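Missing here: one protein chain of the complex. Every other protein chain is in place.
Entry: subunit A
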């Protein structure tokens, strides 16, 4: 089996041409941790960095001073050497509200913001978080206040959601139902359903019966108000998407050495190639290591059994079984990584070992940063 090339993290962070690093991958693999660790490392190497996080673990957030969800980058540290680390936590609802405010006149904006459907969409539509993360990234980049932006992606089950959700939200807001619901208003009719055919009359009746007339009215108000600002929406999403294809962007796919996560990483790598988005490499996080790795699982298990059968050295036997279990786990993890590498032999890889404790503070992040860069 050919070994994959080593992913050179420092070369990426030190290259002033790198303006955006996106950490993506399946849920729970360590995207947020990796993003924060890269941010700290880059700052300590002299760059002015902002990390856009979506869902940091509570203690990690606290240690970075992110106690409020206020959508504003906060200075976390300014190490010697001129670099600076800022971090912010995404507030998706506020980001959405701000887009509405930017694109609609004040009266219309008020109408949208107070609509119950808008409130529901902006706080719980399953793609809103992804869309708003993209939007925020675009804003940070356009502000040009930082020379490096590191983005953590939302905790969706699938890594691809980050790329797909904005498009889905866009399609959705641009869709047929919206046109249907806005058509009469555009034609100046008072009755929303007047211009439509008999089939739709039936539907309208059913909807009214089912949802009540007020709901239909709210839905229509929402849709026509949103329609007015939607062109702007679409353009912004397209712009950010292009940004992701630009040469200053580097995607890091993060995975744990487990089947589901590695499979997800594979899909993502393929998808990035299709979209012509620049992949920097794969981070395999939380890899297990064994200081006594010279002793194989089989040999260790056999020795434990031997001691057991003789009724001697109980403690050593237990330790040998513990070691055998760990070696088996490592073998499984190794196989999952080989699967990935045989499918994607040219993707550079770096491994980060599993710490015995969660990563809570800058010291922990620095340690992860060192591991990312050493390999």
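Convention: a contact is a pair of C-beta atoms (placed from the backbone, for glycine too) under 8 Å apart; a residue touches a chain by one contact, two chains touch by 3 or more; residues count from 1.
By definition in this document, contacts and distances are computed from a predicted model.
Of the names listed as "Carbon-monoxide dehydrogenase medium subunit", "Anion-transporting ATPase", "Spermidine/putrescine import ATP-binding protein PotA" or "Branched-chain amino acid ABC transporter permease", the one that matches the UniProt record for the absent chain is "Anion-transporting ATPase". Among A:313, A:339 or A:366, the one in contact with the hidden chain is A:313.
One of A:207, A:239, A:287 or A:343 touches the chain omitted from the figure, and that residue is A:207. The hidden chain makes contact, of the residues A:2, A:276 or A:294, with A:294.
Although one chain is not displayed, subunit A still touches it through residues 27-28, 57-59, 116-117, 119-121, 124-126, 155, 157, 172, 175-178, 180, 199-200, 202-203, 205-207, 209-212, 214-215, 218-219, 222, 259, 290-292, 294-295, 299-300, 303-304, 306-307, 310, 312-313, 315-323, 325-326, 328, 356-358.
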